[in-house]
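A single protein chain has been omitted from the complex, and every remaining protein chain is retained in its original position.
Right, chain A next:
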């Protein structure tokens, strides 16, 4: 073992070392892009089932040809991890062909500024399908992002959905003012149902009530003033809005343990009849129109815009609208095959989304006769009648202020923090961003 074998061992050492170095280099060089050059990748938040289902259905239907050339590949991440995934992939030039825009438009604008998002106006014009985008959706996107950089797979309005049966049983009229809303909530609570179903785990369903109050009391430009620095969330008239929502929580109108209620539970509370009202966007129509989920019946669901605040500058005609968590297209991953997909999507997505899911998108439906559920039709009518739209609470905030706002929504309504502290925390992050 000792002396005779030593020279051979010595000769083997450089060989072993070379093998090690090669193995090391190979290991370091591996795993470059997650984007995948040969697929039509989609990185999307895992709770956005509608887009996944509609695109999957297109890949097997109208877009089979595009899918054969560039197969659709869907990757999901929790919405809470989406921002970091986008920033990391963007930094490595490894974004997939399509990716869900962040919950904070600021992150998507950052990606756009860094040249990662495709200019869809130019691309869809070149592809000759720009007319397949609804003008209202286009203007909402431009208001939010400063340009047409995301696809309007959804076009939503938001407001309060209510259980008609529970309202009738308890003699409740559709509320016209905020005070009537709280009275309705009190009656529902007396009747033993949760008045307002909301996901405190997500936070945003609660902060949207704050922005709703702000728009009703201070007018549709109230949050733009905050973004411009012309007003502060700590001003008494803004704190009043947080206080109004905190009061709903203090009265127990969100039920117990609102911080642990996730999105699906909130939806199911409403659809099983254990909650009387549900503030949500019209993307929830997919669930409302699904008989497996909806035990109260679609005909039993009504919609009213968040009511007015007495003496306020805003009106209930100003409806919050958005394009959901829209999908951007990677500039780096764009090829002719991606273009074929985009053309097919522009031409067919509207009908697929409306026909299969009963949800409204920002794509035109074309000449096809699509049978639309009554509830969806009523939302379409509301959209058609809306002349002025507003944004959501965090729409103009940076990522940090958005996280702070959504994380502290549940503590606000459970009374762990005061309305002043809530607004001060969010304002501090807004100030730090400037």
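Simple rule for what comes next: a contact is a pair of C-beta atoms (placed from the backbone, for glycine too) under 8 Å apart; a residue touches a chain by one contact, two chains touch by 3 or more; residues count from 1.
Criterion: contacts and distances are computed from a predicted model.
Enquirer: Among "Sugar ABC transporter permease", "Sarcosine oxidase subunit alpha family protein", "Membrane protein" or "Rad50/SbcC-type AAA domain-containing protein", go ahead and choose the protein name stored in UniProt for the chain not displayed.
Expert: "Sugar ABC transporter permease"
Enquirer: So one chain is hidden, and I want to know which residue out of A:41, A:152 or A:259 touches that hidden chain in the complete assembly.
Expert: Result: among the candidates, A:259 touches the missing chain.
Enquirer: Of A:140, A:269, A:294 or A:390, which sits in contact with the chain we cannot see?
Expert: Missing-chain contact among the listed residues: A:269.
Enquirer: Out of A:80, A:165, A:251 or A:382, which residue would touch the omitted chain in the full complex?
Expert: Considering all chains, including the one not shown, the answer is A:80.
Enquirer: Suppose we count only contacts with the excluded chain; which residues of chain A make the list?
Expert: So the residues of chain A touching the unseen chain are 1-3, 6, 9-10, 13-14, 16-17, 20-21, 23-24, 28, 80, 83-84, 87-88, 90-92, 107, 110-111, 113-114, 116, 255-261, 265, 268-269, 398-400, 403-404, 407-408, 410-411, 414, 416-417.
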